[in-house]
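The full complex has more chains than appear here; those shown keep their coordinates.
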Amino acid sequence: MAWYELKSADDTRLDELAERFQLHPLHVQDCRDADARIKIEQGDNYHFIVLRPLQLLEGEEELHQSPLTMFVGKEFFITIGDEQCVAIREALERARRAGSDTLPDRLLYLIFDTVVDSYFKAVDTMDDRIDVVEDNVLDNPSPSTLQHIFDLKRALIDLRRIIVNTRDIGMRLQRDSELIDRELYPFFRDIYDHLLRLADSVETLRDLLNNTLDVYLSSVANRTNQVMKVLTVLSTIALPALVISGIYGMNLKGLPFLDSNYGSAIVGGMMVLSTVLLLILLRALRWL
Amino acid sequence: MAWYELKSADDTRLDELAERFQLHPLHVQDCRDADARIKIEQGDNYHFIVLRPLQLLEGEEELHQSPLTMFVGKEFFITIGDEQCVAIREALERARRAGSDTLPDRLLYLIFDTVVDSYFKAVDTMDDRIDVVEDNVLDNPSPSTLQHIFDLKRALIDLRRIIVNTRDIGMRLQRDSELIDRELYPFFRDIYDHLLRLADSVETLRDLLNNTLDVYLSSVANRTNQVMKVLTVLSTIALPALVISGIYGMNLKGLPFLDSNYGSAIVGGMMVLSTVLLLILLRALRWL
């Protein structure tokens, strides 16, 4: 059994292999398409599989995807993937350790399983980031928190699509009697089980992230309400004093206590009293 | 018939049993995975089942899950679960009471039924908590109520997933002629019926909880509106008095009533009159 490892789809060896193993030109073209969809397709004497292992780089919100394409025949196995992507390197290394006489379906299992394991890391990292945002959003809802929420939403949209599309491959492989040896069935079922769990987790993360947006909007509404209350209380305290002092500042005759020596004390008492009465009234009416 | 009860998947007896009964290594691995998905899988000569009984601890919002894994063969029955979890302990005790000659499918029924009963307790507790929040949210919408709503939402997301995944097991078991004796069919259908009812209840709880969030936001909007009205009414009352008293405080000649002995009474009347007219006008225009 021969395993051909290509680092890049631009490698001219791909064309030679295509001729030798009668790879369909459209599959070769898909190898060279940076946006190829995650999928499995049956060729004349092989299966063609596109995966998109992913990395969540430290400090960056965006997911980094890198295509890993495979041709899985009965007698040959071709992988095309850039090992600068950690997930691809780990997957290929694990397959290499299995030894040179490993059959293609077993190699496929080893690689597919490692790729799906890389999704768990991505989901865990997303989970941690959402936890951080959840804490921020109640303590300190700022526009930058909002920006952060939407960056996470965007990453989660991508992550969800990748997991859902990969799950479709997993479902198909666990019953593919042509490609997979019966003894390997439980192993592919295990991968499918992990993909179901990942899909569950990513749905939960989506719900939690939507919650943080609702908390954000609620927090801003609450704060506006509170600022309004402060303004209203301040006005309630100041307005009686302003009105009364304005009245006693008029150049008119006949105001009481104008000539009293305790005039300012009396009027000051009026100010304090009217303010207190007003506050008690508003509180009693449950208006504040 | 032999029933092997293990308290922990780390017990080395699991490896002995795996060898004796040819348990698939992936299933043994699932036993040792704290996050194993709720599921049923068919092995060569047994069924492998993962349940996640749960407890809602007093005063804590979060659900506590503890895995209970089972291997159900024709001639053997293996359970792995930590009896510190009340739901697991109750399920195993009920099965033990059935006597030592009980067949595996009957034991499975007793355990499965008890686990599903534990979900009713969780749903009831959630129901009570949502009732409390519903009362709070109209009487006293505070940020801590909001926090409480979102903690409940998070618990409900988990509860819903557990019930939905367990329901899938229930649906499969009620028609599994290989594992279940025909006489037990109605009993497994009964469990499935309970799981359908639980799924209905949890959907209703979700709707009610979403309602409380909408009530919360509406209440905050209402209160902001009311605080604004108070501020506007206060301003409406104060502004005429402030403008008039300001005018009569100017050091200018030619203002009417400056020299009248009833000046302050006349001007005070003007203040009251203009305030009353303004309030009547705003009310008539339905602006307040």
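As written, the chains take the letters A and B, and residue 1 is the first residue of each chain.
By definition in this document, a residue touches a chain if its C-beta (ideal position, glycine included) is under 8 Å from a C-beta of that chain, and two chains touch if they have at least 3 such contacts.
Nothing here was measured: the structure is a model prediction, and the numbers come from that model.
This homomeric assembly is drawn with 2 chains in place; in total, the structure file defines 5 copies of the chain.
The rule is simple: only the chains that are shown with their structure count from here on.
Between the Cα centres of chain A and chain B there is a gap of 22 Å.
Remark: chain B residues 24, 26, 35, 37, 39, 41, 43, 143, 146-147, 150, 153-154, 157-158, 161, 165, 213, 216-217, 220-221, 223-224, 226-231, 234-235, 237-238, 241-242, 245-246, 248-251, 255, 257-265, 267-268, 271 touch chain A in the complex. Note for the complex: chain A touches chain B at residues 138, 186-187, 189-190, 193, 196-197, 200, 204, 207-208, 211, 214-215, 217-219, 221-222, 224-225, 228-229, 231-232, 235-236, 239, 242-243, 246-247, 249-255, 282, 287-288.
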